[in-house]
Every structure is written in structure tokens, then in C-alpha cells.
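Take a look at the following structure, please.
All protein chains of the complex are present and in place, except for one that has been dropped.
Just so it is clear, A and B label the chains in written order, and each chain counts residues from 1 on its own.
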């Protein structure tokens, strides 16, 4: 644009920045089956999490050069795939069990907030930012038929297609992981499915990727930050999930929700989901201005972040489910 | 956008622009333009009303991993993303523009994909980039399988043209044009310069530039979008006048002249504003083109000719003493 005294707001993009901690530590996910298994399941979970949470804090302290790192903790409840019980019943029990294990939950999130928050179709906006990793030989021609709704970490087996008359059909070929070291670990992730009425259901790994972007402070809609935490002012918790804010701050003195890096402590059953999350995150172009803000601020604090977004997330898996 | 700190300085930027008439009976207003160009939910369409209606889509990225075109036959593989956007001027002229910048050296092998995505619009060579030869290769046209940013501009154009908002009733026949550009580093201390503007084939133009280090490729792309827009206007109006059989007498009645030239008045003549959306330093590159061949001079002559023709043919034939001649 012209450097001049004249300016038009609609012609100049701006991107809101968000406060950032050093580490966002996730203490777990809660699904219906966990809840149905009773408080003992949660108790056992937090007991497993505790030593690893301490280890994550120690690692963050080491990365901060011995200074006290800013760490916030969070917990995600699934209210998207299945609706169960009520916040008034679930949340106090959850917090009590965390406290019993000596863990404080700073932020509580609802999974459906990763699909739509308020009126913003968060998941759809993230899906529009997918830039597929090009297999070698990609020179600019649009791939003939991208599998809509799926994302792979390489090239799929060619689909058998009726060849032109008097030409030979191509024999079967294996799929290939683009970043393979000699042998492939090919993964093809379903991002969403549409029912007969065209209603879209986002897949668990895709929403988990959105969740990671939120925790990394990289989620924006038209430049505005999404999933801003709401303070918890009421005495208790509502009877309907929709009345609970998508992201609730339970601890007034907590470090910011978003952070330079994330760590999640989860049972090993989440391993395939989180592999899929990496495949997705590795192919999402985060908002460039938001990325720049994170890079600048982490650099100034001497806490340089890895260039690739997928490398900013980490996991600890404990045995069990 | 300013170049990212982690990006090594680019030694080559290149791109290609497709320019065509929007296939719709009515020019789009600014709200419809925003709808047409909303390529990414969650990202704004840039809208501007001065000095004319102009809308630009958010950038989209396309991943590439392929050899670079080069004049000397070197097949340097490069990996990264090409940036593309679509723009609509006065709701009437549609452009798609794809471009990328290339650093002088890169790693020996491909990085994890996420590392390319944090540097949008950078295509990184594996090893060393023979940038002069590649610039020449880009302008000369890539061989099949070499990086072809034109295909990315074309793919985006196809996508925009499929939008249901378009009624596919263009007000007159016209041809799209392609403009390919390559920008190489200027000598130390030198300002930006336009080395060559070539009308290559019927529809192809090539532009070769020199720019000082640190010039943003988005800025260069904006200059080239502007050159492409005005070159398309000239080309289109020249062809409109070519289609007239001036002096053909009664066979070519006044109706035909008015029918052929009126769309120019309705849709094109008010679009001429060279340099309006180009940064000040790069806008100066218009100067040599204005001097020779004189883009604006030619435009004004065409505009005058169209007005004269319309004036002459507005007079009923019976009162006309002589047939207008070309």
C-alpha cells in the first residue's frame, strides 16, 4: 500500500495479540465413559498425572534458565461427541479429585468450543488454513482429486481409474509417507464427516488440533483472538453445558492460558489421536501475524520456540486407559 | 508483510498474474466483491474505496516440491509454499496473482513440512540457487514438471470463476492475459529498476526487475499486479477498436460501432490509474514505461478515439457529410 497520510481501516489488516505463559500443562480430558466409571477413575487418573506434571514443571524451569516459569494448567471436557450429566455435577467433582491429588486446574474448557465459539465457526476457519504437504513432484498443478475431509502424511495409493481405451490400467502401488526414513508410517486422518442433512461433525483429532492452536495462542478469526478465557464469577456451575463459557478461568492468579509450548499428560489410549493431531498441525498455516507475535516475545524472553508449530507441543503418556 | 527474521534474504522473487474481465453482467459492488473473494473463512477480505473500489482476498498457500526452471539446464530441487491472492478492481477486472521468494541457499534435504509453513511464500532450494539462470528460466516459461507459479494463479482463477455469484454473462468478449515477473537483487546502493517489459506472445507479458535487498515480495507483486491490470486495459481496448470495420460504409452501421465501443465506456475507461496501489519507491518504476512507449499516452489516444467515434456515430447518418475513417 502507498505510504501516505490517507488510510482506510478495511484496507489494513491487524491482528490482536494474547497474553502468553511459558507452558500450558494439560491435566487430562474427560469423556463420558470416564465419568460413568465414577470418581475412582478420575482419582486414579490424577494420581498417575501428578508425578509427570511435576516433571513437566521441572523441565520448564530448566528451560527458563532456573527462573520461575509461568505455567498454567487446563482440563478439557467433552461435551461435543456425547452430552452427559451437567456442569453443576461434573465440575465440582472433577476439581475435588484434582485437588486431592495436589493438582490445581487453572482453566476449564469445553470441547464444543473448539468447533464453534459464540457465532464463530472456529473449526471451519482452521480447516481453511490447511496447506497440504506436497509430495515430491508437486510443481503447482492442483492435485486432481484431493480427498475432501481427509488429511494424510503422504501420498495415498493411486485410485484405480478406468483408463483411456487401449491404454493399460495402473497396477496397485503402496501409499508413501512424505517424510519417511526408508520405510513409511502412512497415516490418513478423517477430519470431519457430514450426515445426510449435511450437518458436519468434526473428528476428535481435528478438534484436538484446534485445542492445541488455542493453547499456543495461534487461533484468530479476522484478526481477533478466539477462546478468550472468561472469569468464573458465579458461586456454582450451571445445569446446562451451553451456559458454561467455552473457556473458564477458575484461578484468578493463574498464568495466561496460552503459552509458548504445551504439554499434555494423557493415558496411552490417546496415542493414535495425538499422532493424528501432529499430522494435522504439521499442515496448518497458523495466522502469520500471531506466529510473529509469539516468535518475537519468546525471543525477547530468551525462550525461543521451535519454528514448526507441531514441535511446540509435547506429551507424557502413562500406561492405561 | 515484512520478511520474517528467520528467513534468509531472498535473492530472487518471481510470480505470475492472470488478468481477465469478470464474467458477470453487472460489476460487483464492494459487498459482493467481499463475498466472491472470501477464500478463507476467518480471514478478512481487504476492501479499499480510494482511489477506486478494490478488493483483495486473503493470501492462500500452495505447497510445492519440484525442480526450478532454469536457463542453463540445472535442475535444482526446491520446497516451500507459493502465496496467491485474487483481486477485483472496480468490481470488473479480476486478477489472480501467485508469487514466491527464494533464498540463495537451503538445506541439503527437505525439512519437516511445518517448518516451511511458518515462512509463507518462501520456496527454498536444496543447496545453492543459481538465481540468474532460474530468473531466466522462470521468464522463459517452465518445462513440464518444473515449478510453475502460473498454474497456481490459474488454479485460483478457476476456483474464483466457479463462484455461484457470477452469472457468466460478460458484457463483451475479451481475452485474459498473463504477466510473468522475476525480481533480482539490485547492485549495492542502487534503487529498484525495471529492466525489461516484454510483450512475448498474444497473451503473455514478462517483466524483469532489480530491487534492493529487503524489498518485500508483496510490494513487488502489488507493482506487477498494477502493471498487469493496465496492460490488460490497453490490450483489451486496442482489440475492441481492431474489431471495428471503420470506413466500411453502410455495411458497418452506426449501431455496430456503438455496440462495440460502448462497453469500453461503461466498464473500462474509468479504470486507468497507474501506480495507485503501489508503494512510493516501486511506483517510480512506472516512469520508464510512461516515457517509452508511453502507456498513458497510448491510453489517452485510445480514449479520445473511442469518444470521437461515439460522437460521430451519434449523429444520424443523413446529416453526416463524410464517413468516419480510421
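The rule we apply is simple: contacts are C-beta pairs under 8 Å (C-beta built on N, C-alpha and C of every residue); 3 or more make two chains touch, one makes a residue touch a chain.
Here is the rule we use: contacts and distances are computed from a predicted model.
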{"item": "Hidden chain of the complex, named as in its UniProt record, picked from \"SCO2523 family variant P-loop protein\", \"Tryptophan synthase alpha chain\", \"Permease\" or \"Phosphate-binding protein\"", "value": "\"SCO2523 family variant P-loop protein\""}
{"item": "Among B:17, B:88 or B:151, the residue in touch with the chain that has been omitted", "value": "B:151"}
{"item": "Sole contact to the chain not displayed, among B:21, B:134 or B:254", "value": "B:21"}
{"item": "Identified contact with the non-displayed chain, of B:75, B:175, B:270 or B:297", "value": "B:175"}
{"item": "Touch with the omitted chain, as defined above, among B:167, B:253 or B:291", "value": "B:167"}
{"item": "On chain B, residues whose C-beta touches the chain left out of the figure", "value": "20-21, 23, 144, 151, 154-155, 158, 161-162, 164, 167-170, 173-176, 202, 243, 245"}
{"item": "Chain not shown, touching residues in chain A", "value": "141-142, 144-145, 162-167"}
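Here is the rule we go by: only the chains that are shown with their structure count from here on.
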{"item": "Chain A and chain B: spacing of chain centres that average the CA atoms, whole Å", "value": "38"}
{"item": "List of chain B residues in touch with chain A within their complex", "value": "1, 4-6, 39-44, 46-50, 61-67, 77, 79, 81-82, 98, 110, 112-115, 117-118, 120, 142, 145-152, 155, 158, 222, 276-280, 283"}
{"item": "For the chain A and chain B complex, residues of the former touching the latter", "value": "1-4, 6, 8, 10-13, 120-121, 124-126, 128-129, 131-142, 178-179, 220-223, 281-286, 288, 291-292, 295, 307-311"}
